[in-house]
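All protein chains but one are shown at their positions in the complex.
Labels run A and B following the written order; every chain starts at residue 1.
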Amino acid sequence: MQESKHKWIRFCGEVLILVALFTAVQYAITAGLLNMYYQINLTSMCINIILAVSLNLINGFTGQLSLGHAGFMAVGAYSAVIMTQFLGQPFAIGIIAACVAAAIAGFIIGVPTLRLKGDYLAIATLAFGEIIRVVLMNIDYVNGPAGVVGISKLTTWPVLYWSMIITILVVVNLINSSYGRAIVSVREDEVAAELMGINTTRYKVIAFVIGAMFAGLAGALYAHFFYIIKPETFNFLKSFDILVMVVLGGLGSTTGAIIAAIFITALTAALQSFPAIRMILYALILIIVMIYRPQGLMGNKEFSRETFNRIWGGRK
Amino acid sequence: MILLEIKKLNKSFGGLSAVLDFDFYLKPKELVGLIGPNGAGKTTVFNLITGVYKPDSGSIIFNGREIAGLAPYNICARGIARTFQNIRLFNDLTVLDNVKIAAHKNVPYGFLSTIFRTPGFFSGEKQIEQDALRFLEIFKLENKKHELAKNLPYGEQRRLEIARAMATQPTLLILDEPAAGMNPQETRELMMLIEQIREEFNLTILLIEHDMSLVMGVCERIYVLDYGQIIAEGLPEEIRNNKEVIEAYLGEEVV
Partner (left out) sequence: MATGEALLQLPFTVNKGEVAIMLEFVQQLVNGLSLGAIYALIALGYTMVYGIIMLINFAHGDIMMVGAFVGFYSITLLGTNIVMAMIFAMIACAVLGVVIEKVAYRPLRGSTRIAALITAIGMSLFLEYMTIFLLGPQQKVFPHSAFPLKEYNAMGLLITNKDIFIIVSAVVLMIILQYIIKMTKTGKAMRAVSVDREAAVLMGISVDKTISITFAIGSALAAAAGVMVGVYYNTINPLMGIIPGLKAFVAAVLGGIGIVPGAMVGGFVMGILETFVSGYGSSLYRDAVAFGVLILILLIKPTGLFGKDTGEKV
């Protein structure tokens, strides 16, 4: 009884913090305290968090290296834009279409490729991501390589913020459950997992589809904030961007992915005028993290209340 | 009444027969040993029963149903669990999570329950945890539940593997050299544990073992495999005095 009461208080406290954070930024935007520069970076940050957390579900927790995340983002972006700009539907329909289309793409690509292992899977997903891009370049309906311009700005702070929170919640809830343990067992030892009754193919596909779905969501949000999308935006360098965040944060740590996404967004903003240096830094991050700290900043640990208590000397 | 019946099972790798016309049966609640010189094909038999390999021909009937060629997770769902010769734990996960994963096939809540954290999820998680703890208690690992599997000493890793296999709630438990690398004291304790879980869970047990004291001590019936073929079958006493068996083993020692 005592324990469940404690849980409730904690739960309410957490909701309060999330709402307070939301309200504070909302106030800052309406009061004009955040200029366009900060709003753009804030949006990039939230989108990057969605991308990193969802890719980490595939690469970190399931242990299946995917290099095609930008492809799913593209599917989401284009689906949403077709709904809102070409068919005149509301943004909500656009977002749903983005998630559904990306999830379907994830399923179609995942079922055949997830039979492959390790580096072969990585290359196959990279190839699929590039095929999505090339196909988009050849569809006249969405203007081919020129892309779609003048997309209305529908990604407001509430949509963005709560999309990000939902993504994190779904991934965290999924991982901390029997289904999540099944997913992680695939990473640990696929053969042993299969012999302990886990349908490994099924859980690989589930993780892949959910990851793809949120990449689609990120694509929809991206398209409706930055006015323009073209196939080139979603090439494999974009997938590598997301990979850098996941690797830096630690394969298999959601909090790590979030922290790394924030850091990388800030780094990108700071080095906006020096794109080459930014990419050199990305490259060095990948190499140095793999050599000296392959588990990333956080390893597969989460930064949670327990960590907080330990660091600040709190007692249970 | 027969629990597991294998008939004319064949498997070859690159033209070399690993298992040849293998015939075999297990009655419910039996404890049977499968022995033989190194490379006789014992582990291959286990891999065929549990679905890691697909047999070239032959049938494997478990509980009256054909299971040859099914996927491993399907065979596990029918009630066969196993351990591995070279321990295969989920190394970077805790002892508790290792056992919980094996309970996943009976997960008491649905996918949507998980995402929305319904009351059913919490009560289900509680039940999974209690079940897992019960197995850890039996195998005397409850004090180590939060340690990573890879940090356990060798003997405890072996025990954890059996605990994990038990968490899948099998009717047939297959142990691949459970006492390998254990000292005599640990082996004796393991023998008692195996007897205990057999009684408590109405288990049928099939084991491969090189430690003859363990095999002769606990097994009710023994099969001897050499070059992929059964060369003898019978009670421990009969096997001990079987000429062909002695030859097979002596032959190995001479080489």
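Heads up, the rule we're going with is that contacts are C-beta pairs under 8 Å (C-beta built on N, C-alpha and C of every residue); 3 or more make two chains touch, one makes a residue touch a chain.
Keep in mind that what you see is a predicted model, and the values were worked out from it rather than measured.
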item	value
Residue among A:Glu130, A:Glu188 or A:Glu302 touching the omitted chain	A:Glu130
Selected from A:Leu116, A:Val172 or A:Val205 as touching the chain missing from the view	A:Leu116
Residues of chain A (touch criterion as defined above) contacting the omitted chain	63, 65, 112-113, 115-116, 118-120, 122-124, 127-128, 130-131, 134-135, 137-138, 191, 240, 243, 247, 276-277, 279-280, 282-287, 290-291, 294
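Convention: only the chains that are shown with their structure count from here on.
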item	value
List of chain B residues in touch with chain A within their complex	50-52, 71-73, 76-77, 81-82, 84, 88-93, 97, 100-105, 107, 109, 111, 114-117, 121, 124-125, 128, 164-165, 167-168
Of all residues in chain A, those that touch chain B in their complex	170, 173-174, 177-182, 184-185, 188-189, 191-200, 300
